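Excluded from the complex is one protein chain; the other protein chains are retained at their positions.
This part shows subunit A:
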Amino acid sequence: MPSKTAEAPLKRKRSKGAEKPKKRARSDSGSDAEDNAQAEILLLENGILESKKNYNNITKLLDLSRNKKDGESSLIATVALCRVFLRLLAQGSMQKKADQSEKETIVIQWLKDRLVDYEGVLIDALAEDDTESTALTLAMRVLKAEGQYRDNKDEYSFPEPFLKDIVHAIVFNGSEDLREEFCEKYLGEYCDVRYYAFKVMSEIFGTDESDQSTREALFNNAYEMLSFFDEVPDTMEEMGEYYLEKPPKKHPVTILSQQKRLGQVAWLAALRLGPNRDQRKQVLQIMTRSIAPWFTQPEFLADFLTDSYNAGGSISLLALGGIFYLIQHRNLDYPSFYTKLYSLLDSDILHSKHRSRFLRLLDTFLNSTHLPAALIASFIKRLARLSLNAPPAAIVSIVPLFYNLFRKHPSTTFMMHRVPRSKEEKALIENEGWNDPFDMAESDPMLTNAIDSCIWELVQHQSHYHPNVATVSKIISEQFTKQTYNLEDFLDHSYGSLLDAELSKQVRKPPVVEFMIPKRIFLPQDPASGAEDNLLTKIWGFE
């Protein structure tokens, strides 16, 4: 029996979810009953293929496949139906021809209706956890067959309605695994699937959903699918192969910019869903790498980005990257950009998770030698002031940045080295001290007077408790012999990484041990000895 052998691999293809009902079936009805059901389905299937008289078996199979109670046999029926329809489509028995009798036309019409029914079954199956993977494979196979053996041979047409149903089911009801599978197997691989999927996605997202929570859930799913593409393809070769046959030339599927345009449309539709704060962060994080390249007209992103930039907090930090992308690629003119950038330097910035990301961008923004020195000085001074309360990893990363800035803007070096000009001035400083002209509260970086100030903060860091931070801070008072420091080497540190660096080293040579053993550690000193209590005993109570 040839069909029996064909059965085996299909069975194996079943997703793991399908195993559960199978076991249950085995436990209550036994293997004999199951075998019987399977044999019956096979018989029905063979009957259809043998002669047209048995076409009514299709409805039986459809009923079987709709029967969710017996998962096993319903699945087998679905698979069998897929085979049946594929074969029918391949035979051409579902194609209208000129010289067909009316009866035959009716039969074909009937078959087509059944096919639509079957597609409905598949779409339903997509929503089920157990059957989704198989259903997806079957649906895509049917989709392919439908596209290949269509009525009109000359015209390229993609079975868009069916795809829309599939995508709709995946986006709304599908599980995470299903979405991932769809993206991996079809969306990423085949450029025509992607093209039409984007198209239908923008239609799906465009439908107005009033409920905020469903919109957020929808956005999550959309984000999941759209962000599948880490790298946006640059050439048509990278776009992937065709799932159906290659469309004729000049067809929009074959054109890169058209593909990108649809990506843009899909993203815009998704963004219109109104992501919440966290989703916004997610989007902003992949903005420059995975989203903006899809856009043939990135200007469309400007509103979203400026909104985010003005939102404040970490969203502003993240939006900065996107803004920079627009400035770079679209010559976006952002009014008072540096003032805004300066305002981002708040008390949280050096403690933020996105610190290194921000510092990287800041380095880029301050890279130009045409910037006024007063502005640069403001940035330096403000960061230095903030570093007085910063973790070691932040200090380590800003000091080389300062070094590079000092090198690039020599007039800011007065912040490190300022010799009083006249004797009177010197005497004044000796007697009354020197007033720091820097105004921390000023929001305009051109007016802070930072360039007339000094960076005492960094000198203080030269006696930082962490030896590496202290050493790094000392480069400021060394001679500036090095051209630049590579910022990348200093950016990505944290308490964890610093600790790992310390603890992963082996102790080879004996560490120094304090030579004096203290008489008292916790308890107050003997009053007789006359020694002073240590700080711990003074403040903390040990009894």
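Here is the rule we go by: a contact is a pair of C-beta atoms (placed from the backbone, for glycine too) under 8 Å apart; a residue touches a chain by one contact, two chains touch by 3 or more; residues count from 1.
One rule holds in what follows: contacts and distances are computed from a predicted model.
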Notebook entry, point to check: The complex has one chain missing from view, so what does its UniProt entry call it, picking from "CMP/dCMP-type deaminase domain-containing protein", "Nop14-like family protein", "Protein FYV10" or "AP complex subunit beta"?
Noted result: "Nop14-like family protein"
Checklist line | Footprint left on subunit A by the chain that the document does not show | finding: 347-348, 351, 385-392, 395, 400, 413, 415-420, 429, 431-436, 454-457, 459-468, 470-472, 474-479, 481-482, 485-486, 489-490, 495-496, 498-499, 501-503, 505, 507, 509-523, 525, 529-532, 534-536, 538-543
